[in-house]
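Every protein chain except one is present and positioned as in the full complex.
Chain IDs A, B and C follow the sequence of writing; residue 1 opens each chain.
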Amino acid sequence: MTQQAILLVLLPLIAAFTLTPLRRCNPVIARVAGPAVVVSQVMLAITLLLHIAQLGPEAVGFGGFSIPLGIAFHLDLVGMSLVALAGVTLLLLWPWTVESDSAEPSLYLLLLAGASGIALSADLFNLYVFFEVVAVASYGLVAAPNSGIQLYASIRLLLFSAAGSALALLGIGLIYNLGGSLSLAHLGQVAAQDATLFSSVEGLSAFTLILIGLGVKAELFPANHWVPEVYGLSRPRVSGLLAGLVSKLALLILLRLLWQLYTGTGAEVILLVTGLVTLLLGELAAFRATRLREMLAFSSIGQLGLLAVAFSMGNEAGVAAGLLLALNHLLIKPALFLYAHNWRAPITALGGQAWSTPLASALFVLMVLSLMGIPPLPGFWGKYLLLKGVLTAPTLGMGWVVALILFTTLVEMIYFMRLLTRLYAEKSVQPIPPLSRRHYAPVALLGAGLIALTLGMGHVSTHLEQGAAQLLDRSGYRDRLIPASLRHPVNHFQTHLQGTARQGGHP
Amino acid sequence: MTMRRNLASLIFTVGLGLMLVSLMQGSHTAFPVEVGQNINAAGFADHGAANLVTSVVLGYRGLDTLGELTILFVAATAAGMVLGHCPGGSTPPVRGGFILATAAELLFPFLILLGAYIIIHGHLSPGGGFQGGAVIAAAYYVPLLAGSGRLFSEDTGSLIESLAGVGFIAIGLLALWGGGEFLAPLYSHNGAPGALLSAGTLPLLYLAVGLKVGSELASLLARLGGIGMEVDDDA
Amino acid sequence: MNAFDLLLYLALATLLPSLLAPKGRSGGMLTTLAYLLQVWLLFSLLPSVSQGGSVAACLEFAAFGHTIGWQLNGFGWFFALITAVSALIASAYATGGWERQCDHASRLHSLMALNVLAMYLLLGAADLISLFIGWELVSWAGFLLMAAPGGQSVQAALRYLIYALAGALALLTAIVLIEQSSGTIQLDALRGALASLPDGLSWVVLALVFVGFGVKLAMPPFHLWQAPAYGYADGPAAAFLGAISSRMGLFGLCLVLVQMVGLERLVGLALPFSFFDAQSLLAWAAAITLIVPTYIALTQNDARLLLAWHGIGQGGFMLLGLMLGNDLGTAGGLLHVLNHASYQAPLFLAVTAVVYRTGTADLDRLGGLIARMPWAYVTLLLGIIGLAGLPPMNGFVSKWLIYKGLLDAQMPLLFVAAVIGTLGTILSVYKLIHNIFLGQLRAEHREVTDAPWGMTGPMLLIAGFAFISGMLPGLGLYLVEPAAAALGLPMPSFDLSAIHAPNGALDMLVVVSALIGAIGFGALLFLNAGRSYRTQPLDNYAGGHFLTAQTRYQYSHHFYAGLLRVIGPWMRPWLVALEQGSGHFLDLASAASRGLYYHNGLRFLVFGTVVGLLWLLIVV
Partner (left out) sequence: MTPDLLSHLFSIASAALVAIGLFMLVRSHYLLRALLGLTLMEAGVNLFLVSVGYREGAAPPIAIDGQLPAVMVDPIPQALILTAIVIGVGVLGLALALALRLHQSEGTLWLPRLRRRAQSACSKEDAA
């Protein structure tokens, strides 16, 4: 059953490989093939998710080698949910309207393949490879409309991301140099045997390099300067994908690394400081944003910083908070970017626009309120758990962290409230046409998802806590991934074949 | 001003370099490596490939290779999308003259042959799908540079691309559906170690890699080469 | 399905009529009827919540290992009753005629219903999370109600919301701290649970709670928002908000300070290097709340703002009483909540009636309306007597209880502070009634008449209640009793007209009869003093010279010029400057960090890397 998990990567991959020739044969089939594959991928992910929810996380090896030698997938609640969510998000933001010869659907499929790989893989270099798949696909997506200045956005993203990737690869090399393995579980075991290994300068430098490298996509501080320009220039669907989905993928890699290798080494502090700086700069910059798009870009930076802070707490409440905030952000940001496409004018010119589209605007308000953390919307539970996580964390000086979180949250509330009151102001200068149907549908569905999440919070909360516990469970992760006889790699399939060969010859 | 800035930059760069050196040092002192040694010990038996790097690339870390093919595919797709179809018409922008063109024409079969050789012997000696694929791509690119007018056919290229990619996955899935795990070695010892026909499906995988890399690089280069670019006056 | 469930459903249903029938008066009438039903339901709940009992609602859900539910006890019930009655009066007043001049009456009705529902959810909270949910709902519902008229009220409401959200964040932090230190969030389980916290943590929790709830109570230094927010709201909404809304802060503060921490613990919590303990600190905060806004009220020239500033000060009285911990203080503090609602509502309604007829609330442009709007005058007169805390109104009773409680608790300085506050109140309410109703009538108000009976009726009704409950304070104390019982605070013994304190009782019947006797005596003197000369209210004279209506009677402008010359230097608006300054600071910081993002950002990537690595090389 769980062996099929590789299909989560392969299905979109095969589809992407064959889409171009298929389009030449039969454009109609090619048009529906992409979404169909994504749907089947989502269904497979949900099946596996249910399986895992019942039986607990599982490890899947490839090639029949014992795991430290080869690459393995680790299927847990968070990873599987992320795969399913990635599929759903892509489906919602699917480029239905592009010309038939565009390669955009292929890029979407490849993004999905990469996302699935990132969510599931338990091998450091393999994670890097899948991350690059996602990264390159996102360069393509940003550049897709092919008009001059959007190409610049793509180049800017590319320069940042490629520089970051090189640094991250350097970090991976340092880790391999120290630990002699690339399997996260195996490295975790090495770290558990020798506590000083990763708390050395080399170890922590490796983490810093990877943090900065992945921080490009995770929108963390020293590497997030591409955000306002790229989100300001690229199409709303793509901005939504980058802010909503891709950033979470980068963060997930960091988290796996942090908790399997770097628990108790001080790497948490590095992540915490990075997160706090990101949070502060992002929210402050959003305060004076002149356009909705810009505001969303900066607020996205702030939110990602908040996520980093939450995850750096390393306790169950903090991680659950991070997961919930991430889910909240994933549901909301793409929709908000779609709105921003409609409300492109400077914020000062948006007076009273909300009255022309009452229902859509109500959804907008709901989403913004959830971002602000107003009960009983999911964002509130995220903030609540976050405070709980920070206040239970053993690190000193958490009072300052709380103060900073509260301050930035307040700043966020102020600029969002200014926006909302303007949107609902009396006078409507010149009504902007309502959301187009292809934008309305995903917005409505995302809003419905948000409402469902709010109503089902009781049910979700147990799964969130389970997911957080699984993410933090180092020994379970290792036990699942590393077989008991580590020193004697056994190749079951291989020995089986060898046996037959010895007995009866082989064709 | 510029002088001072350059000096600052120099100091900065040297400092960064020294810092990196200090990080990269000491690599071989405490080295609890097990994985590499284990592969060195077991790889030959597992795959029967004389080139252990090949068994790592295609066997132990086959998924990475698939990912890497994917990246190349993504890059080629995105570049194709950005550049559009056959930009600049079917003729190369630069005409190289008779001697160059003829030489390039003459070189073409040899390069193809060399590439094929490198691919096919990937499991035995240094080389393999990537290197061979790059040589094959060069075989198409040299004429383009020389201006002999031979342009890579995009349709055939994309067909080969997708067939090779699907082929790689199919070989992996064959093992999965045969009851094993994805990309498990099939029929590893159907030949003497070191013989051309050995190492199970690894040569087939490398063939797929070689075709895919070759066609993708070739189409990428063809597209890039198809566009003329004036000298930038800003630089 | 018990009465509390019914109440919540009914409160939810109250939203509907005006949403479904946005035009015409049927929506408003149905809404008023629904409030009447709510009041009746609340009275039917009285037997089950008195004697410390409580009623749990079936509304309940579970999240993150907590069961979050609602449960109404006597303390919440007391506030809920005031809420329902205030809403009833305001709604009846609006339906009775006021909404004819309003283009968003249905919005007003539904928003007020939303406020009532939110308040029920806050007052009936059974745990800290439901308390917080209710708290946020109250803040947002209040914001919407304040912003309903549009224009300058939106700015005021936004300012309120920012304060409220900041407070809510502090509150959420406090809630998490409380949950962590005591392991539970159920309010029942938390009774006295915070008494054993270490000193440092206690101070942190107290500070956070003070910020959280104090913002709603508009305690200085968080008082700037309230007056414009209430004053610029629609008239009936202002009456409703002024009567009850900011008391939600008192509710929350009592819940934590009295119920969870306990007043004994507050006394034991000494502030290092000073002779303050937590209780006296809070009492002084209350006294400052009492004095500062009251003297700010003195300087106002808008009747609505003047009233709204006063409302803040009276909140200080309530908190002061409750912080005493003795029976008289408790009774006074809680009774003052009821009494304040019963005179603040008619005051706002009377001023609204004046605005309804004259179109202005500017005290410089009114005057002499006593003969034109006598019923409004009567209402306002009764209201200001209550507000000033003079007999025979009910404000006198609660203030007497608090004064007496202060003296009993041997806090003479606080007593003096309370008296100074009351003095300010008397001065400024005189300005109010003088500038509106006395003096010279303005020519443009010659044709003004009293508001329609639909408006005058409700305001007279509630003012009448304020009078009667002043005469018979037992009525109010009977409602206060369940609240005190739920908090576990002592109550003095009382009967219908009298309150028995160990050293001296107060029998209001005696006070009122003495007063009526004195007034009767005065009336006799007046009627027998011979013929009086009657002037036209439009007329004016100075030094024996008769002037025409064109010459303005001057004393309404700069009303307390002499007094303000004395206290003016103390009233620098440094807090306003601070507020603006922090806004500017935020703008500056924002511009700086925004500028950071529009540069060649790769530099930051590299610098970040270098700095990070360098730091590691040095530290590790």
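Rule of thumb we're sticking to: contacts are C-beta pairs under 8 Å (C-beta built on N, C-alpha and C of every residue); 3 or more make two chains touch, one makes a residue touch a chain.
Just so you know, these numbers come straight off a predicted model, no measurement behind them.
Here is the thing to keep in mind: the chain we left out touches A, B, C in the whole complex.
Only one residue in the set A:L233, A:L419 or A:L464 touches the chain that does not appear here, and it is A:L233.
For the chain missing from the display, the contacting residue among A:F73, A:Y139 or A:F311 is A:Y139, taking the whole complex into account.
Along chain B, the points of touch with the absent chain fall at residues 9, 12-14, 16-21, 23-25, 27-28, 33, 35-37, 39-40, 43-44, 50-53, 55-57, 60-61, 64-65, 67-68, 71-72, 74-76, 78-79, 82-83, 124-126, 128, 130, 192-194, 213, 217, 220-221, 223-224, 227, 229, 232, 234-235. Seen across the whole complex, the unshown chain contacts chain C at 598, 600, 602-603, 605-606, 609. Within the complete assembly, residues 125, 129, 132, 136, 139-140, 143, 146-149, 151-156, 158-159, 162-163, 165-166, 169-170, 173, 176-177, 182, 228-229, 232-233, 290-291, 293-294, 344-346, 349 of chain A touch the chain that is not shown.
Here, only the chains that are shown with their structure count from here on.
Each chain gets a centre from the mean of its Cα atoms; for chain A and chain C, those two points are 47 Å apart. Shared interface positions of chain B, defined as residues touching 2 or more other chains, are 22-23.
In chain C, the residues that reach two or more other chains under the touch definition are 613, 617.
Touching chain B in their complex are the following residues of chain C: 606, 610, 613-614, 617. Residues of chain A touching chain B in their complex: 3, 6, 10, 13-14, 16-18, 20-21, 24, 60-65, 68-71, 101-104, 106-107, 110, 113-114, 117, 121, 123, 125-126, 129-130, 132-133, 136-137, 139-140, 143-144, 146, 151, 170, 174, 177-183, 186, 190, 194, 201-202, 205, 486-487, 489, 491, 493-494, 497-498, 501, 506-507.
Of all residues in chain A, those touching chain C in their complex are 159-160, 163-164, 167, 199-201, 204-205, 208-209, 212, 216, 221-229, 266, 270, 280-281, 284-289, 298, 320, 372, 374-376, 380-381, 383-385, 387-388, 391-392, 402, 406, 409-411, 413-414, 417-418, 421, 425-426, 457-458, 461, 464-465.
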